[in-house]
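Complex shown without one protein chain; remaining protein chains in place.
Per-chain residue numbering starts at 1, and chain names A, B and C are given in the order in which the chains are listed.
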Amino acid sequence: MGDDPAGLGHKAYRALLEPMQEELSGVARWAASTGARVLVLFEGRDTSGKTGVIHAISEKLNPRQVRTVALHTPSAREAGQWYFQRYVAQLPTAGEVVLFDRSWYNRAGVEAVMGFANPAQVQAMLAATPAFERLLVDDGLLLFKYWLCCDQAEQERRFAERRDDPFKRWKLSDIDLAARQHYDDYTCAREAMLTATHTAHAPWTLVDFNDQKRGRLTLIRDLLDRLPSTEVTVAPLDLPPLHHHAAREHYGLIAPLPPFDGQPRARRG
Amino acid sequence: MGDDPAGLGHKAYRALLEPMQEELSGVARWAASTGARVLVLFEGRDTSGKTGVIHAISEKLNPRQVRTVALHTPSAREAGQWYFQRYVAQLPTAGEVVLFDRSWYNRAGVEAVMGFANPAQVQAMLAATPAFERLLVDDGLLLFKYWLCCDQAEQERRFAERRDDPFKRWKLSDIDLAARQHYDDYTCAREAMLTATHTAHAPWTLVDFNDQKRGRLTLIRDLLDRLPSTEVTVAPLDLPPLHHHAAREHYGLIAPLPPFDGQPRARRG
Amino acid sequence: MGDDPAGLGHKAYRALLEPMQEELSGVARWAASTGARVLVLFEGRDTSGKTGVIHAISEKLNPRQVRTVALHTPSAREAGQWYFQRYVAQLPTAGEVVLFDRSWYNRAGVEAVMGFANPAQVQAMLAATPAFERLLVDDGLLLFKYWLCCDQAEQERRFAERRDDPFKRWKLSDIDLAARQHYDDYTCAREAMLTATHTAHAPWTLVDFNDQKRGRLTLIRDLLDRLPSTEVTVAPLDLPPLHHHAAREHYGLIAPLPPFDGQPRARRG
Partner (left out) sequence: MGDDPAGLGHKAYRALLEPMQEELSGVARWAASTGARVLVLFEGRDTSGKTGVIHAISEKLNPRQVRTVALHTPSAREAGQWYFQRYVAQLPTAGEVVLFDRSWYNRAGVEAVMGFANPAQVQAMLAATPAFERLLVDDGLLLFKYWLCCDQAEQERRFAERRDDPFKRWKLSDIDLAARQHYDDYTCAREAMLTATHTAHAPWTLVDFNDQKRGRLTLIRDLLDRLPSTEVTVAPLDLPPLHHHAAREHYGLIAPLPPFDGQPRARRG
């Protein structure tokens, strides 16, 4: 991680991130104007920072154009369907950018390691995936696949933080804890996944997220560099002056709340 | 707005926001453990800051539990359905928190003012809404309705900013521009909406968003104060030490990207 | 059942049914041309004949316009939602006719009698339903609610038939069998349902299905009589003669199957 990446402070981080967010805004504008479909998959270790990087990408974008998809455990009906079916339902339409917080690779990761899928199911999914992704890519979908890396010592540190901070406890599931004994199994599962699905038409990209801020910048920079040129000429736009004084809010039935005064409240309890 | 709220700097804002985000995390934990369903509607002027406050609420929460819903223009099939149908499809299930960026009140706002719905449709929707919301509330759904206020001078300032900043241009639609001539019509439409739908079982809350940071804090504080007590005892959780050295990532097929070096890139063009 | 309705033979039944099916075709044409939405709920005793009458109605109609809805047991997500939500998703859009094989009244029938819902849930559903249906009716939906009646002796006869005929066994569930001890409880549950939900805006109609053919004719006649006048003038339509000899199929890669010769096959085993 070079010369003290942990030292990248909030301010420095934002200063590097924000120009990239502007570029992302340009990507979104380009997708809207061309009808491009962009799908980005985020996979990786527990605690590696999938949710955070997705937030950094979507934060400034139009929520009607950019969707995050974080599917639940399948229902019984879904479990009986074609494995890819519930993911297909979430693919982007023309002009959309969709971010998958976990994806069809679930089966090759947590399901494989924790035994929620049997080896035949895992093999079948790995064998089918290149053809499935080929169909999407041949159809013009722009597909990006990122795997976020994190050493176990750092992962342990984050688990402890989640344990100790009640407001991060939702991030800590029983499966996460059980997974602690399987760090190397996840590594093996990842390598099997790469071997089967790192293809010319849909390659994987690994990003080191031992430093989350640095990881986000690295990932977003890579994503931007791989997207087609996205300069869309924006027609100049006229805002002629109003022909009247600017109006003010006025209230009949109910008035706004008094503004928050900055005083902490007693916690409800 | 008191003694210079515009002066609320980023750091002071975050210092006030973050404890509230922690409380929101508690709300989410409580909803998950009790199966409560929470629905928050965000309506208000163009530029008032709906997307921003939704982001501030959801930023630290589990994306598998907290959903933002920003519906598109209805398709022809949807336009032929019961007016509330496509919104009903997005209501929270047990344990979910759902944030509506615009809602069924669209018809009483932009559709009424800009003529996308005729007066009879607007009246029918306003007449039906209290009974519809009553059904939801009687079913146990926790419903909150916020309307974000903004004076026209401030709105004009924000329109100009969106015009001038290419990365905010997506926020500026033709309808927004046409709406500039209708500021007072929106006020009238809002008052008609309040008269028809500010009910005991589903009251409205107005929040002044002339200062967006202050507005967010005011709204979130109000939301937190109105939610039931949310203290959920969190069982202590054990992270026994690993029985081996913490493992490290090691890579076979492909290695991670080199970390971002902080150098700006030439813009693609 | 009067003077030997059981004597209504297949031919006589079809001769009475087919003109009604033609009228139904007129209703569908009228709905398509006016954008009317028609929803018909079918409830009633097990074995009473819901599926059969729905078939008689839909048999000759356009499957792109007339949908039958027979929902499954709710998934866990659905069970946590607003009770009416999964039914709302199936309501007709403009121009559609939708036939519900069981409906939101499930909770007042089998769920109440067999204890799948507790009394408070049943009461809540019964209390909410008139307001829910009022919303739909006020929105212009044409709602019809039929309950199919059948005495227990006839029901027993049909259960025995289903038991003995392997090809009707799918119609016989464990719940059906358990329900045999609860015939009178179903009667009570039906009366409670009628008391709560037989309203001026959404009245119930009971139809005697001890004779299924007679029951179908009675129900469909009633439905037709209650629909608005449905005469839609059909523009005369020209089929100018072809300017060439009528072409014939000709086959390159593969030829059609030889036609079925009417010989029974050995059953596969």
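Just a few scattered comments:
The definition used in the following text is that a residue touches a chain if its C-beta (ideal position, glycine included) is under 8 Å from a C-beta of that chain, and two chains touch if they have at least 3 such contacts.
Note that the structure is predicted; figures quoted are calculated from it, not measured.
Counting over the whole complex, chain C has residues 1-2, 5, 16, 19, 21-23, 25-26, 28-29, 32, 51, 54-55, 59-65, 68, 70-72, 101, 149-153, 155-156, 159-160, 163, 166-172, 177, 180-181, 183-184, 187, 191, 194-195, 198, 204-208, 211, 214-215, 217-219, 221-222, 224-225, 227, 229-231, 234, 237, 239, 242, 246-262, 264-265, 267-269 touching the chain that is not drawn.
Listed by residue number, the positions of chain A touching the unshown chain are 35, 37, 77-85, 88-89, 91-96, 124, 127-128, 131-132, 134-136, 138-139, 141. Seen across the whole complex, the unshown chain contacts chain B at 72, 75-77.
Everything that follows uses one rule, which is that only the chains that are shown with their structure count from here on.
Comparing the residue numbers each copy contributes, chain B and chain C share more than half of them at their mutual interface. Farthest chain from chain B (centres taken as the mean of C-alpha atoms): C. With centres taken as mean CA coordinates, the chain nearest to the overall protein centre is B. Centre to centre, using the average C-alpha position, chain A and chain C are separated by 45 Å. Chain A and chain B have Cα centroids separated by 20 Å. Counting partner chains per residue, chain C shows two or more touched chains at residues 77.
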